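The chains shown are only part of the set, and none of them has been moved.
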Amino acid sequence: MPKIIVQVMPKQDLLDPQGKAVARALERSGHKAISAVRIGKRIELHYATTPTDSQLQEARKIAESFLSNGVIEDVVEVSIEQD
Amino acid sequence: MKIGVVTFPGSLDDRDAARAIRLAGGEPISLWHADSSIKKVDAVVLPGGFSYGDYLRCGAIAAQAPVMKNIIKKAGEGLPVLGICNGFQILVESHLLPGGLIRNEKQHFVCRDQKLRVENVDSAWTSGFQKGDEITIPLKNGEGGYIATDETLKMLEGEGLITFRYLEVNPNGSMNDIAGLRNERGNVVGLMPHPEHAVEPGFGPDSPVAMRSGVDGLRIFQSVLRSVISA
Amino acid sequence: MIIDTVDQSKIEAGKEQPWAALGLKEDEYNSIKEILGRRPTSSELAMYSVMWSEHCSYKSSKIYLRQFGEKVTPEMKKRLLVGMGENAGVVDIGEGLAVTFKVESHNHPSYIEPFQGAATGVGGIVRDILTMGARPIAVMDQLRFGAPEHPDTARVVHGVVDGISFYGNCLGLPNIGGETVFDKVYQGNPLVNALSIGALKHGDLKLAKADKAGDLVILFGARTGADGIGGVSVLASETFDADGPSRRPAVQVGDPFAEKVLIECCLELFAAGCVSGIQDLGGAGISCATSELASNGGKGMKVQLKKVLLRDESLTPEEILMSESQERMMAIVPKRHLRAFKKIVDRHEVEYSVLGKVINKDRLLIYWGEQEIVNVPPRTVAHDGPVYERPVRKPKWQAPLNAASVQAQGLYRANDNTTDLAAQFVQIISSPNQADKSYITGQFDRYVGGNTALAYPDGAGMIRVSEETGLGVALSTDANGRYCQLDPYQGARLALAEAYRNVATSGAKPIAVTNCLNFGSPENSGVMWQFKQATTGLADGCLELGIPVTGGNVSFYNQTGDVAIFPTPVVGVLGVIDDVARRIPSGWQDEGNNIYLLGITKDELDGSVWSEVIHDHLGGRPPAVDLEFEKRLAELLHGASLQGLVASATDLSEAGLAQALTESVLRFNMGARVWISELCERDGIDKTSALFSESTGRILVSVGREDDVKFVGLCDARNIPVLRIGVTDNTGELEIQDLATWKLDELRTSWVATLPELFG
């Protein structure tokens, strides 16, 4: 099923408590090379047929306005995935 | 009778679990997540709360704690272990119980007096009930939706491993209305509702007799005391 | 990075500085220069600007808040272990125990980012309580949203409720009550107030002071990042423009897990006697903590800012000073206790850094490496900020508003026919402000801790403090913006009276008051008049009731463009009860009990829910308040609960008898037969007033038959009007004779459906 994948991350400047907790846990279990962890969302929008350009545009809009909260998050990617 | 209560960073209902054990007639022993020792206790309760903030997945980080290695090992040898809410999530993340717990269907935290039916009484923690007993204990969780593959569900139903089922309202979208489970041996039980909040008149769910006076949860703790003695 | 140092400030004496953008007025900037004898460095400017902001300095409110300390009798001070001015007041509750409680606003951040705004509001107030040396034991939340059907309201409701639920639940603090109000005046400026209460032994009290030279200054908890920089000065002190906030500041992100760990860690530090002073970091971050600790202790401090553990290495010293990163605390630790301190924080995996030490000199000295960037007298930052006596003028619209009463508008008598009244009854109890709030409260954990004796849906929250003896406290908060718009003096007293009555109704004895004063811009003389009236009303009321104000919070600039919110002073009353087992339930559970109405009902429908829901009208004067009578009522309830005479009690307030009846029957699904004709006759009122009037000093009580005579005797002895208006029965119906009969199921359906339909 063709999909549009939207990826959303917490804004760089802001605290990401979840990432922090996971980073600590990784550190405790000896994974020292990982200096930080940030956790965001991967959202799959499914379509019956390959999304058109205008649908991709629309998805970008949805990503910015609804799937992410611009005050605290950034949309880092919107892309079509076939499979 | 010594029952350990583990405190993880972010555990919240650990004091309450200890109180429940005391009211049932046992001796609560507090265990610390970072110690590997479990101090020769006769049973263990993994209490409710938000260990590690519920970050990543509820119970996932706690399942890696040093104390869990020992608990997993001893559970394999028959040590009674009860996981309440976050404790249930930790049991699932530790693979002591099958399936998973995900965000509530309605997407928000639910706190309510929940009616349950006791479905199976052949476990260390449910032996004090009669099969089919209807009890009311508080439920409070954000991620209590039980999910499992069809195969697992069939196995759970077929072998009678479901210990508690939601009655009247399914508060979190759990499959087959599952509120609690046991392992095959019957020493490990996990449930989303909080029996430790229905143990003391005045501070529990409403009952027909008086407000906030339901004590149905007490029997879970009394069950384990009895089953440990008889074992 | 260019660092502006103290030396530099002397060389470059005439440098232009952005004082205006930081929210300072010209004369304020000039007085900073006067204090220092030179221009401030950019770091000093940052500190003064946040600490002299309205939010931190109380510069417009100070002269009125004084009344709370002045209008007190020695008797009122008896229980006060710590009064106003500290992070939170501390009240003796007996048995060597004390409680500390306070309510605080997080209004502006909660409009911009409702989830994080509300979450960090809870986090902030809980740290205030912790700072007193107390274990936080419960929270409450007072919420005011815009019109329920407005397209933006759901965003705010969902975010705020989720945020409170996320943070409070994760901290393990039971939510034992609050308020939810919808009104279009809060559309662009919702109010999100949060209250926390903590318990401690008398000897465990901690204060925010650094009073011994040589003690270490330690920052611990979360790392410092770019959160909410300028949040305090810009957010809380600047009006929202209609075209949206242009200087949208970084929001603060809350980590309740970190705070939970911090709480347990602090309580261990306190128990081990490691800290001699402690301050939470909230608004104005390190600027506030360092200057207040030093100023309170009458000492100075020398701090190396490069020691601050950062989340973001690119922060400038000014930003580090102003950052409002959450979940941080500053401790003053005697050197000999450093090892013990370290052991405890390590066990909790809490990071810490020794920033400097307390010095015997009246200076706050802050260094950035070798460079001195701050050199100021701490008092001038923390306590000697500007104080304004702003112009005060009664608004021109006030008199016409007061003249437009229900009667004058011809709204009143028109509707006193039974079919209409029965329909109005249902319409009112299912209106968003009166409907069941479990859509909201059902998202909050009220059980955790195992000590909750009363919570939703009871009129007051109650929590057991001592498991040994059952000693506990009850809390209720109230506010009515509509009443306050009609008469802010009276409105504040009405809020006080209602909170007081709610606590008394639970069987507890009211002993102390906190408040959160939500108002428009202090630069508007009409708003300032409202503020003056409300604070005076509250102070006078507390004096009459004989219970002191122990602390509170002021939130100004709650307006959209030029339009201010209704003045909304939230008043919280704390009561003590020697055994929570004696608490009085708020609903009817037993069959065949007599239902008594205490107090007198008058024609008081101005400002009422009835006038709002049925007529969309606001005008006239709010109900009268007789605090002396409230006191007698409270004593009666207390006496009756000691003797176990009352089966239940519910106070009458918004939507009057109609609301009280609804809540009483639905609590345990126990029906009742009620008659109001005698009431109408005795009080000389019609049915509309009997059902919907909001006269104060009234309580609905149910009493078992066997206690009837005793109870009525008790009322008579105290000269409290009492009238039997009904009897409970198990018919599954509420019948109001000569008016209507409702099936409880139907009533419940209407009452419960409203909020889920709007927001679910």
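As written, the chains take the letters A, B and C, and residue 1 is the first residue of each chain.
Just so it is clear, a contact is a pair of C-beta atoms (placed from the backbone, for glycine too) under 8 Å apart; a residue touches a chain by one contact, two chains touch by 3 or more.
From a predicted model like this one, the values you see are computed outputs, not experimental measurements.
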### Query
Counting over the whole complex in this file, how many of each chain type are there?
A x2, B x1, C x1
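The rule is simple: only the chains that are shown with their structure count from here on.
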### Task
Examine which chains touch each other and state the graph shape they make (line, ring, star, complete, other).
complete
#### Entry: Inter-centroid spacing, chain C versus chain A (mean Cα positions, whole Å)
37
### Query
At what distance in angstrom does the C-alpha mean of chain B lie from that of chain A?
34
#### Entry: chain A: positions in contact with at least two other chains
17, 21
### Task
Among the residues of chain C, pick out those that touch two or more other chains and give their numbers.
255, 257-258, 349
### Message
Considering only the defined contacts, which chain A positions touch chain C in the complex?
### Response
10, 13-17, 20-21, 24, 69, 71-72
### Task
Name, in rising order, each residue of chain B that touches chain C in their complex.
9-10, 12-13, 15-16, 19, 34, 48-50, 52-55, 106, 108-112, 138, 140, 142, 194, 196-197, 200, 202-203, 206, 210-212
### Task
Would you tell me which residues of chain A are touching chain B in their complex?
17-18, 21-22, 25, 28-29, 39
